[in-house]
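Missing here is one protein chain; the remaining ones are kept as they sit in the complex.
Coming up: subunit A.
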Amino acid sequence: MSSPYLHINGIRKTFGEVVATDHVELEIAEGEFMTFLGPSGSGKSTTLYILAGFQDPTAGDIRLRGRSILQTPSHKRNIGMVFQRYTLFPHLSVGENVAFPLRVRRAPQAEIAAKVRRALSLVRLDGFEDRMPAHMSGGQQQRVALARALVYDPPVLLMDEPLSALDKKLREEIQHEIRRIHQQTGVTILYVTHDQEEALRLSDRIAVFNTGKIEQVGTGPELYASPATHFVADFIGNSAFLAGDLVAIGAGRASLRFADGTVLADIPMHGTGLAGGKAELMLRPERIELTAQPGLSGASLPVTVEDVTFLGNSSTVSARTGWGEVLSVRMNFGHPMMGQVRQGDALHVRWQPQHAHVFAKA
């Protein structure tokens, strides 16, 4: 059995009493685009800095092609990195910035010239060699940083929220560039972001970080369709959570009773819980719909319409359950019910049984 290309093996990092990352375990395949997604302080950047060699882990190991890299200092790891604030060398021209990694490696002049030209062409900045970084836009500077990080063919490219300093339109443009460059070079990328949309758009797989731990690893559709924890369900997509009591559990399914006595049976359940414990039902606004008649048992609830907000291509309906919790329903433009729903209407929400999830509360 061959070892994984990059193995983050049980990394733990503490700063005094504070645990920054706790037993982070991840295997990354060669050429994969892996994103660390999580709120600030979730340990995703700490993990990246440990990979870069800026910090040493308290415990655990990092192996690249089966060999530990922890004893290797940053400048010998050969890893590429793109930072949040570009961090180009302000006293060097674009060409010299990109040439820097090759110059410190004492590469021959002809090779430097050829590789710099190729790297700048890769990020579509042909002919910008003599420009100074200060005279370029943020997006251009970040592309130079990308060229500088790729010019020495690193085995892994780290990207630490590289687009957070750019405005929305530019961000989307550079996201396309990053995808194209990933496909063109096949470089293995570890990408850190707190933006779920960015993560979904770019990644092969996403590792969702929360309070120093990985909550779930999977492709975007996997995380969206079957979130393993409440946190993942909440962080990816916009969900409503309805609180209730677990009344029966079996074979990955549960029955839930709500405050007014309503019972929903046979819902997919995540995590472990005991009958009588507290739990939450997750419903995504785009996976439920309003109807006049109740749906299948266990996949429908009576509601009262609170408010209707028109948003152009869709409308959002706020609906109140019998026991007073509010959830939102998205209705795409052209839906037969659109324009007929009024505040105060007594209707039902219904959904496909596999689209609801129960999370036991700790």
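Assume a contact is a pair of C-beta atoms (placed from the backbone, for glycine too) under 8 Å apart; a residue touches a chain by one contact, two chains touch by 3 or more; residues count from 1.
We adopt the following convention: contacts and distances are computed from a predicted model.
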Among "ABC transporter permease", "Probable tRNA sulfurtransferase", "PQQ-dependent catabolism-associated beta-propeller protein" or "Cytochrome c domain-containing protein", the UniProt name of the subunit that does not appear here: "ABC transporter permease"
Residue touching the undisplayed chain, where the options are A:79, A:94 or A:269: A:79
Contacting the left-out chain in the complete assembly, out of A:15, A:54 or A:333: A:54
In subunit A, positions touching the absent partner: 52-54, 73-81, 83, 85, 87-91, 100-101, 103-105, 148-149, 152
